[in-house]
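One chain of protein is taken out of this complex; the other chains stay put.
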């Protein structure tokens, strides 16, 4: 089974700039994470953008929708910042990419910082993408949610179920 | 959805004894891994044993079968050494625990050593356990395999599909 | 030999706040670093403040001088942000704490981020503090510098010798 990974940045891929003391984006860590996970999947990785999800706008979402639409794979994992992940999931659902299973995931702590949930979430998202029926989902905290049945609780950093 | 995690040891949980220079087992790292992964699942964790899977024998497998049988959860993840994981999967399949989804997983490198595939595999196994139909599976390398369609390639350390 | 460690914050001790995505200070990591380094020194650790060294002002430097002056140990290691470490070293030298060996050190990357120079620098600073004659020094990059013979090169992040 072939899976497309569409990278958009988010906390997942943030790094620490030791000269400025600020967080920034360079290259994605997804390949390195897949090596660490000894993943043996038929994957193609595409970096759509490298941004903080607070900076995600309609144009950005349109590019993510286009990236998912043009992917020849039926399973797509989108790495995305957690703050606006639900909004991007909605944009993808609205686009009605009917035969595709699209799973968004992210991380609360940058992978490069050593105590990240990113590796766990990537393993989870890739697994859900292989077995869930077509639709748009969020995979966080070891769980999966339909796009319209989830929100991020900003007090706790946890994704929670909501009534659609 | 409730999930039982049955811990049996394996590379997953090995540690380095700095006085003897040897690897050994102490407590499982599964709770710590779940914290790192920010897992919010309804889990109960049970340590059945803490052994190298090369030391797993029929009595040990019988205890794993009994642990899965008595679990009230319909989804069970078994952490297990990779060397004889397929044999334990067969024992579980033979036991015909009909309505349960049982997923075995493990690691090639101890979690405590910092560059482990364990966190990726745990995220993967917990996800497969939530969505696969009843049966016995192995989750390694980001993939899932029915118990009778997989072997560990000892040259490469990779789990591969085989004809049943 | 007794050594005082005076903690003032700096990159050394920064952490990532997963709810805000910002760096912040909580408790110092110095004890944890000493455990990791298996240090068996007669140490007393005192947290004077927990601040970014860009926020260090005259009042802060006066507290560091007072902390060094009142320390009964003849060897003192001061953990400090790198940006204004040289200025604090000058304040300490001006205070003429004559019989004390004072070594300032810091880190370019937070200890908590896993790829830090902090553990190397702490081992270095504690060692220099035990054997250098009284005076005020900076220990960074594996080297030691008299307080008036060093500057931080802000392009490279490296401490370099300068003519006094």
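In this document, chain identifiers A, B and C correspond to the written order of the chains, with residue numbering beginning at 1 in each.
Convention: contacts are C-beta pairs under 8 Å (C-beta built on N, C-alpha and C of every residue); 3 or more make two chains touch, one makes a residue touch a chain.
In this text, all values refer to a predicted model and were calculated from it rather than measured experimentally.
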Shown chains touched by the chain that is not drawn here: B, C
Hidden partner chain, touching residue among C:62, C:96, C:131 or C:162: C:131
Residue touching the undisplayed chain, where the options are B:51, B:93 or B:109: B:109
Chain not shown, touching residues in chain C: 33-34, 36-41, 108, 114-117, 119-128, 130-132, 139-144, 157-159
Chain B residues touching the omitted chain (full complex): 11, 16, 18-19, 21, 23, 52, 108-110, 112-115, 154-155, 157
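Here is the rule we go by: only the chains that are shown with their structure count from here on.
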Other chains in touch with both chain B and chain C: A
Maximum centroid distance from chain C, chain identifier (CA atoms): B
Innermost chain, taking as reference the mean of every protein Cα atom displayed: A
Inter-centroid spacing, chain C versus chain A (mean Cα positions, whole Å): 39
Where chain C touches two or more other chains at once, by residue number: none
